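Only one protein chain is missing from this complex, and each of the others stays in its spot.
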Amino acid sequence: MFNKLDIEYDGPAVDKSALSLIASVLVVGLLLAVTIKIVLSDKGHNTGLAPLITQNIELSGVTNPITAVLLNFRAYDTLLEIAVLLVVVLAILPTRDHHAPFFKRIEVSKQNLVLLALQRWITPAVVIFAGYLLWAGAHQPGGAFQAGALLAGASVLMFQSDTYQVNYTSFMARVLLVLSLVVFITIGTALIWFEGSLLTYPLAFSGLLILLIETCATVSITLALASLYSSFIASENISVTDHKHRTIK
Amino acid sequence: MNYLSSSLLLPAIVFLPLLAAIIAFIIGRNRLQGLINISFSLTQFLLVVLTTLLFLDEQTDQSERYVIGGWGAPLGIDLIVDGFSILMLALTGLLTLLITLYSASYFSDKYNASEKSLRFWPLWWFLISGLNALFMSADAFNIYVCLEIIGLSAAALVALQGNRAALQAALRYLLVGLLGSLFYLFAIAILYRSHGTLDLMQIAETASHSFPDKVAMILITIGLLLKIALFPLHFWLPPAHANAPTPVSAILSALVVKASLYILIKFWFDVLGEATTFGASQVLGALGGTGIIYGSWCAFRATQLKLLIAYSTVAQLGYIFLLFPLSEYSMGVSSFTGSASQAAVYFIVAHACAKAAMFLAAGNLILAQGNGEIAKLKGIAVREPLNVLVFAIAGISLIGLPPSAGFIAKWLLLTTAFESGQWWWVIVVITGGLLGAMYLFKVLSLAFSTDPAVVESPTAKSTAPVSSVPVSSVMTTVALILALITLALGLNAEFILNISNTVTEVNGI
Amino acid sequence: MNMSTLLPAFIVLCPLLVGLAVMATPEHRSLQRRSLNIGGALMTLSLIAMLLSGVVNGLDFETRLPLLPNIDFVLHGDALSLLFVSLSGLLWLFTTIYAIGYFKNSANRSRFFAFFSLCVGATIGLALAGNLVTFLIFYELLTLVTYPLIAHKGNAASIKAARTYLVYTMIGGALLLTGVVWLKVLAGPLDFTSAGLLAELPGLNNSHLQIIFVLLIAGLGVKAALFPLHAWLPISMAAPAPVSALLHAVAVVKAGAFGIVRVVYDIYGVEFASDLGLTVLLAVIAGFTIIYGSVKALSQDDLKRRLAYSTVSQVSYIALGTAIAGPIATIGGLVHLVHQGLMKITLFFCAGNLAETLGVHKISQMNGAGKRMPLTMAAFTIAAFGMIGVPPIAGFVSKWYLGVGALEAQAYWVLGVLAISSLLNASYFLPIIHAIWFKEQDQPWPKEVPKLRLETHWMLLLPPLITAFFVLAVGLFASSAYSPLTWSALIASREYQAIFPNISGIALKYSTGHLWVLILPTLLLFAMAFKTLRAKVIRLIPLAPLPALLAALLVVNEDKVEQSFLLLTSAIWFIAALYAQTYMANDDKRNRFYLFFILTMIGNLGVVLSQEISSFIAFFALMSFSAYPLILHSESDEAKSAATTYIRWVIFSEIVLFLGLVGRTYYAEFGTNELPVVWVSTLLIIGFGVKAGLATLHVWLPKAHPVAPIPASALLSAVMVKVGLLGWIRFLPLGDASINVLAQPMMVLGFTATFLAAIYGALQDNAKTVLAYSTVSQLGIIVASIGFALATPDSWALLLPAIVLFAMHHGFAKASLFFCVGLSSALKPGHKLTPFLWLLVLVPALSLIGLPLSSGALAKAALKDATSSWPLFSTLLVMSAIGTTLLMGRFIELMKEQAILKASSAKPNWRLILPTALSALMCLSYFYTPPFEFKQFQTIVSTLSWSAVWPAFTGLLIIFATKKLRAKLPVPPAGDLLIVYQALARLSAKTWQKIANLNASIAQYIDMTLGHLHLWSLSVSRRLSKQLTLDTPGTVMIVMLAALLYTFLT
Partner (left out) sequence: MTSALLYSMAGLALFAIGFFGVVVASHVMRKILALNVMGVGIFMFLIALAKRNPLVVDPLPHALVLTGIVIAVAGTALALNLMVRIHHMDQSSQEQSK
């Protein structure tokens, strides 16, 4: 299944091995049948943890139950999830370049007008909307991930024109990337001291703390997603420049 | 907080490596890099030792719980430790300390690896924290997150070498890991649907012989088998383990596959014990048995040293899977008690130490030789006697010869097989040991043989492989320590069994 | 934690720690390494000594550590473990010293010595193991630490050897592990318990226990090199000599054998094991291995390989002793553990010395090595004789107890195994010994190290000498309180507890009466070792038998038989020594001659003085083997052929005697059954019959006598053949019981020999051959008399003095005649002394014929008296004089011819004539009759009878009548029946060769088939693995999913 990892496009779309085709059709069918049977056999009275969450929502500091689950009840999961993101960023980041600044602007002679207009008009709106999403996360659907994703989208748009370059390996970028994790861990462990247990928010400050964590998370997620995107672009560029070098020689 | 309890230290064990990862990421390339990492690993080790000691001191019949966020089980996430997980934590702490020491040399400028070290250290610490978090998690979904941390960071570490083979192996490893995790996630969804909770203990309380539970068990089993690399699903393991940098290979073989195994054991025996069947356990055993034979055979035929060791992992995992058919199966429930579980626990520990030692020694030999070809190892025993010795000791443990941890493990396994009257597993185990001896001594006899052309003529020294670098003494010492631990574990098994006993008796969650 | 719990652990740890310390020692610091090694060995030895003294004082030593739930790691010092531990500790010291000398300038010494110490540590641990699990741990550890030792040289051969070793021991270890685990599950902790632990446990399935036993023995049998599992041992000879020495003597093979002992005795319990029918199986395998190993050893030219196969054979004695399942056999088996260790280590040390000093690896290169390396080769010889089982060397003790034990357990076939094995041992060791001492060096040494002051480095020389000394000592002092034998007996008594018999009766005590008479010869023997003294010592040799003569005349007078034999023996040895002074004066090999002359003398005198079996056979063997060089002396082709014939018959007789004496001892102590006595007596008659020239067994006599130097032939014919008679007198139940079955054949054989030998001898043309046939003829009379005594026990009281008298008479007469042969050159007519000299010839000749007034007449009269109850016997006795006359006539004829042929100017030599005269004087009975009171009334005058004269005349008539006829007849070859025997031997050799060829071709075929099979399986697996790894994972996963679904949902 994973032995032949074809990269080129010239192969057939599916493995021609009839055996695996037939077997998988059969088993997929079986799987479907079995799981559908489960779904159908369910009596539907199970409400999961919904009542419990509704009971405790008052104590969580936010009113949106999903945010409450994410950042209070199951904050530990979220913390580790940020770590997952960081792992991938780490794995993907190019080898470090210390000298380039975090952010720089390059004057490009030939501009794509449509792109420029889009950048000019949409980006600020997206940023504001992201800020709203972040804020609104406390009481209705929204939150750090949504905001971060939006911001990352905006940055993709920004970097489309090669006008702006971010050095994701600069000190600044690194600090921003780990910011959410650091804040999360710091708050979490500090709360052991104050409240006696990990990530136990004091009732009075819980909303504030969650907002703080969410804000930091937004920054880190934005940067992480942007860096993931840029890594593909960068590697394309590198190969292109390599190609050029080679042709010159 | 008037007295220190082992459970209070649990968050620290997870967060300390995370902190280390962050610091390693931020400070980057630094002269103190090695020292900082070593001191982190030392702190973590001491922490784990303290936890273990406290845990043993408490002598509770119950497993220890830590409630995160003050919410409690169904709503929040709990951390939980029992004997088995404490043992796994201790093992992780120990191996982390030793392999960190090793890596500090391995990724030093001496071997032109400082570029890699930038990526290595943070990923390394993430991997460790993932492992630690996994071993103490009491929440099904949290386990999924931990599995992902482990899977992603492990794949990234495999890719560290940067050559095509390594990248391809990493990609395959990653995809397999993701697929396995998805199966697991699907099972979690089904479990949540029928039980309304994600806490393992609460699931266990309501688990029954019902259809959804069985399907969940099937999905968990297949998903985790994929990650564990049980015999027919092992295809990704040898290239991944063989192409990774040496310390990574060591931790992958020693702990990472064991993490998935740990989860599988937990689900199979504790959480969904009601839903398992005797036939399925026999299937797992049969696959394990075939894996023993097949893995050993492939190891024997391997031409690359690390590939040999990787195949040996496939074989060794097969031994552990004999746990499933051999454990007591009564009243439709199999339980993680008795000598089968002891054997499995001991096998996990023994294999972790021995395999780590073997990979490290092999890494040293490859450094000294400049080449991973087994055929090139001729006469290496003269130049690198200690590393060959370590390799031999580790191999002895893998074969299961006394005095080594592997012997105890095999002894327990054989005892169980006889006690349960399933003598056919005896034949498998014995044959596996003999095949193991074949591949081990294939290497050793090459190492001992002196090629007169190389050894005697003075000019030969200049024609020695150019890429070979003298192996630093730290790296050799670390491997030796691991090998000695393996030996020491063969002298008194009660120590390890005592730690894990609490769970095997109580069957807590 | 006090001493009693720590000491065993210390003993095990000591070598292990030394090993680790040596491993850490840098290669160039040889002094540090040396002191570590030797210090460690000494330290261990002293700890072992502490343990030993503690156990003797009844203290209990046990180290017990928890290993697993319900399983402890136990080190326990009991009697059995101490036997092995002491051996290991002791031999470790010697081997270390040896190895230091051996590896003076080679590489990787630290590695070698480290693993060497570890190996010993494992062995000691294995010996001290208090339960089967601990044993298993050390057993496997031993396998592992031996691997680098075998692979040490690093060349292709040693790597291959190491691999073969591993394949075998790994499989063995796996089987053992299976067995142990299984047994553990059935029976609990498996602590070694005297008399076994399984018998008491209830509810065990016997067939399970049988399977387990087979597994255990198969596992242990690999190391013990039991038959189908032995192949690694000869191959592992690629290892350096100290390793081979240690492997073979102590560590590996003994570990297996020791394990077998442990399993049979301390786990199963010997009675329980034999109830299960398991010991028989083991015994058969062991017995077969013994013979198989010896047969394979025969055809090896590489010295170490021959020794290796010898080990295969010898180690199985231990298993055999264990499996016979009787207390005495157990003692034999256990003591062989030590004895074989000492002997084999000596042999390997010597082989190593040869290889190191001279570069000799092959037996065919060893010719004349004895001159270059006398001490080493002496050690080799002692050990080799021990292996053969020549008393009183160590190996004999083992075989003795095994033999008696086999009888006790009524396993008669074991005796056959012992006999065949000894025969084979002799046939592969004696040629080597012959080559090193009696062959000239025929090619330069392959790789000689420049000669030092000693024959080789002292560190190489000392260990084999010490171990060889031990080999002798443990045999000689087997019955002393601190010998391995006594210790083994203690162990056996614990294993068998209630049913252990009183074994004092079969003990081997070498308590010869009047040992002081041997002091002077022994001193002279040692003095000969010094080159400067040698010439003077040779002059003193005639003095050597004088103490014995003195004893015969003054001291020994309780036992008339002993007194008369001692008189005869010492007197003739004295005369022969005097004669030899002149006769051998110009011989260039006289040093060697005298050396063996004294040895033979000691043996001969000792035999006569011996009162009980053990010393009798010990001296008997000494005498028999030492006479070999005397016969070989001239090294002409005839001499070589005669010597070979002689030694073959000696071996044959030794083996038969061994069996007979074992039987006799056993039945004297334990049995009263009538039937066995017959076969015992048969064996004794045959065994001594070889020496006593019993017809059909006499063939060596006519060949050996003519070629030996005259003093030697005189001794052979006059004295040494009489030892056979002495043996009969001592050990046959003469006078007690009548055994008609044997009496009649003996009488028939005796008289047939008397007459046929006379006729055959009369046709010979060599004076000494004629004399030899005369000896055969005369001995026929003795044989017949013994037969008569067997038939009529009542006559024994009269017959015994008569036989003794006859023997003495014959001894003196025959000796005189042989001496006369040496004077033949002086017999030519014309000299003034000639008549006197002819008188010297005639007196003994006539005496032999039994003319009146001679001692012969007296003896014959006595015989006639004693056998008067059966007239035919007397008649035949009288008629035998015709034959004797014929022979004597022929002899005188030949002497005359020779005198004329050899007519030389040489003056008669007084120094030769005087001893001859002395001897002839003895033929007149007056000199020795007085001390013997059995001749009560008969006087010399009463011999004047017609019956004493007519046969002589008849004989004379025949001589003159057939002179022409005889001249026409061809001279029949000396050794008559030998020709037939040799033809038979050749035929059987041919058949054997055919069988061997067949075997080889079958083996080749099997090899080929296996090779094909292997290739086929390789290709199949390659194809399979391709299939499996290339394009199936997806399918496989799905199939697995399906399988899980199925197993879960149905």
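Chains here go by letter, A, B and C, matching the order in which they are written, and residues are numbered from 1 within each.
Methods note: a residue touches a chain if its C-beta (ideal position, glycine included) is under 8 Å from a C-beta of that chain, and two chains touch if they have at least 3 such contacts.
A quick note: this is a predicted structure, and the numbers were derived from the prediction, not measured.
Across the entire complex, the residue among A:F145, A:Y168, A:F184 or A:Y201 in touch with the chain not shown is A:F145.
Considering the whole complex, the residue from A:T78, A:Q119, A:S155 or A:T200 that touches the absent chain is A:T78. Within the set B:L134, B:I150, B:L174 or B:A280, the residue that contacts the chain not displayed is B:L174. When you scan B:L9, B:L185, B:A310 or B:A417 for touch with the missing chain, the hit is B:L185.
In the full complex, chain A makes contact with the omitted chain through residues 1-2, 4-9, 11-15, 20-21, 24-25, 28-29, 31-32, 35-36, 39-40, 42, 44-51, 53, 65-66, 68-70, 74, 77-78, 81, 84-85, 87-88, 91-92, 143, 145, 225, 228, 231-232, 235-236, 238-239, 242-243, 246.
In the full complex, the hidden chain is touched by chain B at residues 141, 144-145, 148, 151-152, 155-156, 159, 164, 167-168, 170-171, 174-175, 178-179, 182, 185-186, 189, 192-193, 198.
The criterion applied here is as follows: only the chains that are shown with their structure count from here on.
Put simply, the C-alpha centre of chain B and that of chain C have 61 angstrom between them. Of all residues in chain B, those that touch two or more other chains are 211, 215, 235.
The multi-chain contact residues of chain C, meaning those touching 2 or more other chains, are 1029, 1032-1033, 1037, 1039, 1041, 1045, 1049.
Chain contact summary for the complex, chain A toward chain B: residues 2-3, 5, 34-35, 37-38, 41-42, 46-49, 52-53, 56, 72-77, 80-81, 83-84, 86-88, 90-91, 93, 95-96, 98, 171, 174-175, 177-178, 181-182, 185, 188-189, 192, 195-201. Within the complex, the chain C residues that touch chain B are 65-69, 73, 107-108, 111, 133, 136-138, 140-141, 143-144, 147-148, 151-156, 159, 162-163, 166, 170-171, 173-175, 177-178, 181-182, 184-186, 1021, 1025, 1028-1029, 1032-1033, 1036-1037, 1039-1041, 1043-1050. Contact residues on chain A toward chain C in their complex (touch as defined above): 1-4, 15, 17, 19-20, 23-24, 26-27, 30-31, 34.
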